[in-house]
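First the structure, in the form of structure tokens, and then the observations on it.
Here the complex is missing a single protein chain, while all its other protein chains stay put.
Labels run A, B and C following the written order; every chain starts at residue 1.
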Amino acid sequence: MSRAARANYREDVAGRANVEDTPELLAYYDELENLQTGALWTVANKIEPWQPQSSSVPVLWRYQDLRAHVLRSADLVSPEKAGRRVIYLNNPGRKDVAAAVGWLYSGLQTMRPGELASAHAHSASALRFIMEGQGAYTIVDGHKMTLGANDFVLTPNGTWHEHGVSAEGTPCIWQDGLDIPLMNALEANFYVVHPDLQQAVTHPVDDSPAAWGATALHPVGHKWDKGYSPLLKYQWEPTYEALSRYARVTDGSPYDGVIMDYVNPLTGGPVMQTIGASMQMLRPGEHTKAHRHTGSYIYQVAKGRGWSVINGQRFDWRERDIFCVPSWMFHEHANASAGEDACLFCFNDLPVMKALGLYREQALAENGGHQAA
Amino acid sequence: MSRAARANYREDVAGRANVEDTPELLAYYDELENLQTGALWTVANKIEPWQPQSSSVPVLWRYQDLRAHVLRSADLVSPEKAGRRVIYLNNPGRKDVAAAVGWLYSGLQTMRPGELASAHAHSASALRFIMEGQGAYTIVDGHKMTLGANDFVLTPNGTWHEHGVSAEGTPCIWQDGLDIPLMNALEANFYVVHPDLQQAVTHPVDDSPAAWGATALHPVGHKWDKGYSPLLKYQWEPTYEALSRYARVTDGSPYDGVIMDYVNPLTGGPVMQTIGASMQMLRPGEHTKAHRHTGSYIYQVAKGRGWSVINGQRFDWRERDIFCVPSWMFHEHANASAGEDACLFCFNDLPVMKALGLYREQALAENGGHQAA
Amino acid sequence: MSRAARANYREDVAGRANVEDTPELLAYYDELENLQTGALWTVANKIEPWQPQSSSVPVLWRYQDLRAHVLRSADLVSPEKAGRRVIYLNNPGRKDVAAAVGWLYSGLQTMRPGELASAHAHSASALRFIMEGQGAYTIVDGHKMTLGANDFVLTPNGTWHEHGVSAEGTPCIWQDGLDIPLMNALEANFYVVHPDLQQAVTHPVDDSPAAWGATALHPVGHKWDKGYSPLLKYQWEPTYEALSRYARVTDGSPYDGVIMDYVNPLTGGPVMQTIGASMQMLRPGEHTKAHRHTGSYIYQVAKGRGWSVINGQRFDWRERDIFCVPSWMFHEHANASAGEDACLFCFNDLPVMKALGLYREQALAENGGHQAA
Partner (left out) sequence: MSRAARANYREDVAGRANVEDTPELLAYYDELENLQTGALWTVANKIEPWQPQSSSVPVLWRYQDLRAHVLRSADLVSPEKAGRRVIYLNNPGRKDVAAAVGWLYSGLQTMRPGELASAHAHSASALRFIMEGQGAYTIVDGHKMTLGANDFVLTPNGTWHEHGVSAEGTPCIWQDGLDIPLMNALEANFYVVHPDLQQAVTHPVDDSPAAWGATALHPVGHKWDKGYSPLLKYQWEPTYEALSRYARVTDGSPYDGVIMDYVNPLTGGPVMQTIGASMQMLRPGEHTKAHRHTGSYIYQVAKGRGWSVINGQRFDWRERDIFCVPSWMFHEHANASAGEDACLFCFNDLPVMKALGLYREQALAENGGHQAA
């Protein structure tokens, strides 16, 4: 690096680095560089910001804009050639890692009746949230699950998994969510294609929700030592019913309305070790207060219409739209309907924040808790 | 103690105590006794048996025998005078501690419309299983729960709780299950009467199942640091539905048919720290194999008719009958109907066995796994 | 039971049972008894006391009284015939279960040089605390540990274990502590004699403290899934040194002086699932305040002299004396020396209390926290 270009991040604050460049120091910096070292005080203020500065920006992806392009992908490439025929969401601040926000990847995938993708396994944890169509299914380690709109299915870290649509179905579209970028960043990503390209279904169809989808009842004598939930499919109807029932007895969160986490029934913890998920209901006319927290969030509108204000910017959404909230940006949500509730599905890296002791949260103090947008 | 009466438990087995009494030893034993000591070898074989010898015996309590007596108690004593108007099950081997089996207490309680019992709290963990009638309710720490037949409700260790039947209801009967004898044995039993004799209902009715009774969905931001489940009521309909659904994808347990544990949804563990509970379904014509395990079990027939063989003795049961299985006794169950399933509710001290590292289980090896009865 | 003798525990307190006997009721009670049932209100006040009433009494066993008797046992019986040649401590209130206090057993065992006991395993958890002599050793699942005065060794639930004194040693005496009575009460006690009567030493001598006895350092890649500590021997010298070091930076507990728990280094929890242990130092002249708690405690004086006041009764002790504190009895301790510290070893059933959610503690409020004795 030429001396002219050498960076020096100074701040005139007690306790922060504030060393003026001198010819002697610049020469010293050159010597350090030759030893694969550097002077901390030239970069300390850069690498230790006062608070997180996300490199992601808030984005709303409108389904009406994306849907035709997603369907068209089926005309343009085959699942065999594409591996997975997915249009991924590419945050302008995260193009280098193909992330939708933070270290989370997301994409929209379509399949036609009778199509199926090849089976594989990877270190990334993955989920699908069904957007439209009939006959979709997912197979995870021999467990086949049938899927309908707003159903949510896990294909966790290390499992063999594949997706398809039955021949009797209709074209399907779903949202994929994975932490591929995080796995790469952590240099822990492994990928394997199934030796037979497809796996056998070795259990009764939908056995996972039949065994683990009951209210606070567990099969006796089960064996489960995985880091993810044995319940792999979370269906929309009981989820919506649960939110409706809960809404009758709670004031809800000031920031999120009536909100419930999808959990691993064996532990009460998150569904997978690196990705959490929730569904929240904004009651008719509800407009929540703003807060911010560490962690990156991707929302899909499961029901209704409304808007969110993220980092001071308003995003109007309707059913099937997708938007993201980067780490430590204020956000608040509003239901635009006075008569119908609105529901937001969300997945996030909250389990990472919590497992590493990094979760932090702050309410907006000013302006009655609302951002000017 | 006179020398003649001094006990000496000898066994002629290598590694076991086998010391003949001599005048010198007997004199020595007297000296030891004066020092509040004894010679271990005189009692070692008694206090260290080769395997558990339960002091309880298997008992079946027929509801047709008990029902009239239970109802009559309402004519004979008032709830105010009785404290709790309960007919308790008294195992012939455990009369000294008023236990139904092992260290578990159980009784049948009746209440008429408009009656309610006074509120109290105790160290014993408690549950109720509703047998008949309409309008029963339980209040736990301000949470009121309405109850119907085969519903199961917790009144855990340390909570204020009280029971009643609404004025619009009918006479109700339910089974109580507690570990009062264990709390006494462990010298840890505290009892408090509520200062106002009744407690206020401080939450919406049935808020506990509305918040915690959903399938693998938890309220976000809850606070709960108790040793027992935040879900206090487990209803019959979803339980039966869960068993039916699970039955379609499992072979079941060879010893118990299709069996599920009621769990604390926050931990996947037992509903309370000292009492566990399960519901099991015996499919039409199913006859399970025999096994035995540590821990004491009390069953109530929630549905159907059949029989169990316990320690070689056959007990025929029908709906609402109650029976017990003492620790380490072989037991097997049979559904007497070829067309209908049968369901057994069970509560037990399995969480104690597991928390203390004492659970042990053994299948009957002989005779194809069936006892001669 | 004759009607005359039928018990009826009445209390004239709102919320407690207070039903007068009438001829009609007495006849009813007889009918209930025939059905192996009873009326709860006749026994409720008995089985639900306001607070724990221990059946144990405080006892001090003076070593000067016991020592000669213990040594004499070696003249009177052989280890082969006795199984274990132990003089056990027999609380006057617990003679039926051969307990020293509550559900804890304790005894003094002696062995001569060259003697060894046969190997066995049992459900009871056990420990030894060495009182005098040289050359004692214990073998646990093939791990041999050499032992000196005030060393503390575990022989946990389910392990093969045996004790001996090397031929080069001197006569040894130690205290045994076990929860045999609890295992019997819980009907979970199994006993096995080793098929070869002795077990092989399969690891380097004292490998357990070499691997697990370091300060906050663990062997990498260990496998351990037991409920008890992999560290089986806790030596006196580092224990005394740790207390001395800790004493310099702490005010200590108002009730116990400078007190530390022996822990399972893998979990920070108790050394075994059902028995905990601690060592405490009373500084010169220290006299602690009184408190009481659930759980039964057995103390041995490891160093010094002083007294304890237990349930209002004063017990003066000196090195090697043993005393017990029953559940929920107030107790306080005093060091009689103005110049030397005093140390008390203690084992207890605190892990049971805590695992089952039953631990409760109360300071004495009156009289500056001191009992009149």
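In the analysis below, contacts are C-beta pairs under 8 Å (C-beta built on N, C-alpha and C of every residue); 3 or more make two chains touch, one makes a residue touch a chain.
This structure is a prediction, so every number in the text was calculated from the model and none was measured.
Interchain touches from the omitted chain, evaluated on the whole complex, reach A, C.
Across A:Gln134, A:Ser166, A:Asn189 or A:Gln313, the residue that sits in touch with the chain not pictured is A:Asn189.
Of the options C:Leu35, C:Val193 or C:Ala242, the residue whose C-beta touches the omitted chain is C:Ala242.
Within the whole complex, the absent chain has one touching residue among C:Tyr234, C:Tyr299 or C:Phe345, and that is C:Tyr234. Contact between chain A and the absent chain runs through residues 13-19, 24-25, 28, 31-33, 35-41, 43-45, 47-55, 59, 61, 65-66, 69, 72-73, 76-77, 80-92, 97-98, 102-103, 105, 107, 118-120, 122-124, 157, 180-181, 183-194, 197, 227-228, 273-274, 294-296, 326-328, 352-353, 355-358, 360. The set of chain C residues touching the chain not shown comprises 203-204, 206-207, 209-221, 229, 231, 234-235, 238-239, 241-243, 245-246, 248-250, 253, 256, 259-268, 278-279.
Keep in mind that, in the parts below, only the chains that are shown with their structure count from here on.
Listing every chain that touches chain B and chain C alike gives an empty result. Its C-alpha atoms fitted onto chain C, chain A is found rotated by 180°, rounded in steps of 5.
No other two chains have as many C-beta pairs in contact as B-C. Centroids of chain B and chain C (each the mean of its C-alpha atoms) stand 29 Å apart.
Centre-to-centre separation of chain A and chain B, using mean CA positions: 44 Å.
Chain contacts: chain B has no residue touching two or more partner chains.
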